[in-house]
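Every protein chain except one is present and positioned as in the full complex.
For reference, chains read A, B and C in written order, and residue numbers begin at 1 within each chain.
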């Protein structure tokens, strides 16, 4: 099968969905020029009224999508960097997320929020945060986070077709990662995890870049420990079944989440496992997240992020 | 001892701190007139330049505190309602919280964020949310949530004296609750839990209004179950010692948190307990939070909130 | 507190209103007033849930702005009087809103939201508890109207206080950059809770902001419903013609406290009876009635009839709401069904 990069895969998702549904449009800052290559050239293909550049006016930028979505359009809002979503937190986390429920289910809000996220470029906190937990904490938005080009394309297409706000960030460190993507059309549904590697001793649950890290560690430990890597692909809806199926085999769990630890998704998953699968656990659950501090820039950044070494240590701890 | 209301206790904290430190000032919307009675009459006592009304311009309102704090002032920003903090999320969660660490510890940011929070008035989501988890997820801000007038006064005084951003919301349903408050000055330090009721069978950890609920249930169940109620008073810093001390006695834990369940503080606490006190647990931990939906207005609200009945059920489940 | 209307600003060649339209304005104003009084009475009697922000004195801008919109036009109404004047003028049957506000299953939001409204078939999608929140989706509505390409426009209303939000700036920028068919109506009643407009905005007129965006703007006497309607027709015409957004500032008043049951302060001192009496002098219904009487469009008989119809309409809405079942059942077995669209 042909191989393309993750960012190219997202671009293909845009192109395919824009071709089949003229209600789909993209809005963001500097996306016509391709601030990231997922939008490069799209304005030439679809015109100025489907690829819209906005001022640095994020509340109105989200608003342009939120309003149009209520009228049957299917906008994708590109925040450029996940950290910039904070400046439109009310529009995203309250207004867009709650609109459907709060208004009696009268009006659906089919919009996608996307941005590059993730630390690794030494850019300090605002340019490095992966603020998934903040989205997950606010019911009404779905949250996906792909680890491969295949998933990125399939999830983005599902996100665009979903009748709810969906946040699909992608990780900057995976942007140029290549992977197999079929020429034929396919979807990856939201809410279906993917066992990226089978194993019997310990389950590592991860998303995004951390799936890659987990797979690396699993391969390295192959001769010692049989590691199962469950890539959730989306955190809401959450495929809890996939996790419990895996725990039934392994009885041991490591959760890796590239977001600040406190009140993050890893904590949520641990709480759910304690609630639903307590008896399956043979050891305390380990979580590997970003330490409870603003993500530093510079060389210090590396200390606070999840990485293969930390994942390995966690695995060794739960099997000890 | 004399009894005063929680909101009067906060007012006393303001008065005492404004009297001893002229760097303390209050800023918010309609606080001169006493939008809530914690600021009533303060403008007459301290003048227009220490009790400042702002337009509905929350980013600048927080900014007026954030900037002044960097220059040695000690502002208290009143958001009126906790839900309105979303419109200044970047200023609060990123800028104020990260400033100290991100700038080499050169500049401290002694400011307090406060507001009335909590559901119960059928006001629908934005006027009902208690968005603590969002604050806790962002290192750099401390978070307190009092359950009594005594604690409210003592915590607010500590918050004002703290050299960091501190968020101290107070619960609307407790506003007029009376409690003993000494005439003499005292502080309640941030990060010290208070065992509001001793017990041996099960630990209920709570904050704010839910402490009251937990105490109610504990009293009702007295003849059947010995419930220990640990009031955290602040969630960051977190007095984990107090929790583990209690668990050593009870080996059973119920966490009650009036915030949306997913990625909330209850999940965080469960993850910490699993990590640090796994062997102390004789049963899965129960969490009682707001259901994963926007808080409805109207009569439906009552269904999704923590309440004594739900707490009792959870207690019965963990001791079963 | 008295508004001094710069009469000149509101002048210019006026859009002509038909006799029917003039009567519609009067009728809608009376209806809005009846509903407003009903809500005040009910909340005081414990027959309305959550809160109510009485509209007395400030009903004309919403009625003037919304009486001649098309059904498919999009409207974000002002929160004052809980938008009842705006919504009934748009053609919405308010009984579903009263049912919502009394927590009934027949409510426009299924009893989920007390004061929220939602009538998507009339282009009113919902509201928010965050003042100034409407500026953001307005950009999207304006954009979709433009994309739809059939002359649909968006009317976005808010108070003087709401115009202080940064969302206003961002909305004005994008609406003007993209020449979106949007009419912004600022209903300036000189107060936001206890705060005086003069202290919260550095110039006399909020309409001054329009200059920064090269946006046409007009200031009208918000107690004169006809003036508001005429200004609106011009602004709407401008927007429908693809010429971009337009801002109207209507100077109006607030007779009651911000919310029913709250103290009525300015800054930190109570408003005096004299002040309020002065505000009452320019009563929008009387001003309109006077004008229509002068023009021979109203008779005492018609006045009484309109009054009676409004009374009946409110009574019907109350009966509908009161007889509807309380929405107090929530099936939490599948939360996601409630929270997410299919």
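A few comments on the model shown:
Operating definition for what follows: a residue touches a chain if its C-beta (ideal position, glycine included) is under 8 Å from a C-beta of that chain, and two chains touch if they have at least 3 such contacts.
What you see is a predicted model; the values in this text were computed from it and never measured.
Taking every chain of the complex into account, the chain not shown here touches A, B, C. The chain not shown here is touched by just one of B:60, B:192 or B:302, and that residue is B:60. Checked against the full complex, the one of B:4, B:18 or B:68 touching the unshown chain is B:68.
The hidden chain makes contact, of the residues C:109, C:130, C:209 or C:248, with C:209. Screening A:86, A:101 or A:150 against the full complex identifies A:86 as the residue touching the chain left out. When the whole complex is considered, the residue among C:121, C:199, C:277 or C:290 that touches the unshown chain is C:199.
By the touch definition given at the top, chain B reaches the unshown chain through residues 49, 54-55, 57-73, 75, 88, 90-91, 94-95, 99-110, 139-140, 142, 163-164, 237. Counting the whole complex, the residues of chain A in touch with the unshown chain are 29-30, 32-35, 41, 43-44, 53-59, 81, 83-84, 86-87, 121-127, 291-294, 296-300, 302-304.
Touching residues on chain C toward the chain that is not drawn are 164-170, 173, 176-177, 199-203, 208-215.
One rule holds for everything that comes next: only the chains that are shown with their structure count from here on.
Note: the chain lying farthest from chain C is A, by mean C-alpha position. Here the spacing of chain A and chain C, counted between their Cα centres, is 40 Å. Centre-to-centre separation of chain B and chain C, using mean CA positions: 36 Å. Centroid to centroid, with C-alpha atoms defining each point, chain A and chain B lie 31 Å apart.
Residue positions of chain A with contacts to 2 or more other chains are 90, 94, 101-102, 139-140. Contact of a single residue of chain C with at least two other chains is seen at positions 107, 112-113, 116, 128, 130, 166-167, 335, 338-339.
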